[in-house]
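One chain of protein is taken out of this complex; the other chains stay put.
Coming up: chain A.
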Amino acid sequence: MSIKEIQDEIVDEFSMFDDWMQRYEYIIELGKSLPLIDEKYKTDDNIIKGCQSKVWVHAEQHDGNVVFTADSDAILTKGIIAILVRAFSNQSPKAILEANTDFIDAIGLKEHLSPTRANGLVSMIKGIKMYALAFQAKG
């Protein structure tokens, strides 16, 4: 599936919820199902800066695609990074760099995009794109 298709799928899932509580409960569920980063990659170098909670993201390349694993010490942040990993993992560096993040707005998490939010969603997206850029540069 393309990034766009996965994003549409996520938007579909979130459209089933009537209120913020259900949305947040789902984010918490997603957080619990996040493919966890190998403990050895939970280093200070892999911490995404700009988050009130700690977020670690690690990326590897498999068959040309970038595979992300991540973790956070806060469960909501973990849920949000899980959404991003689902949308962007296993895609080519080019596709990741070209993808937009409008779906965040569509799933009712727009408030998390504001630069004043301490959860650092913007920093996470930037981190993911930086990895993609690095792999693209490597060829």
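The rule we apply is simple: a contact is a pair of C-beta atoms (placed from the backbone, for glycine too) under 8 Å apart; a residue touches a chain by one contact, two chains touch by 3 or more; residues count from 1.
By definition in this document, contacts and distances are computed from a predicted model.
A single chain of the complex does not appear, and UniProt lists its protein name as "Cysteine desulfurase", one of "Cysteine desulfurase", "UDP-glucose 4-epimerase", "ABC transporter permease" or "Acyl carrier protein".
In the complete assembly, the contact with the undisplayed chain comes from A:76, out of A:11, A:76, A:106 or A:130.
Listed by residue number, the positions of chain A touching the unshown chain are 20-21, 24-25, 28, 52-54, 73-77, 118-119.
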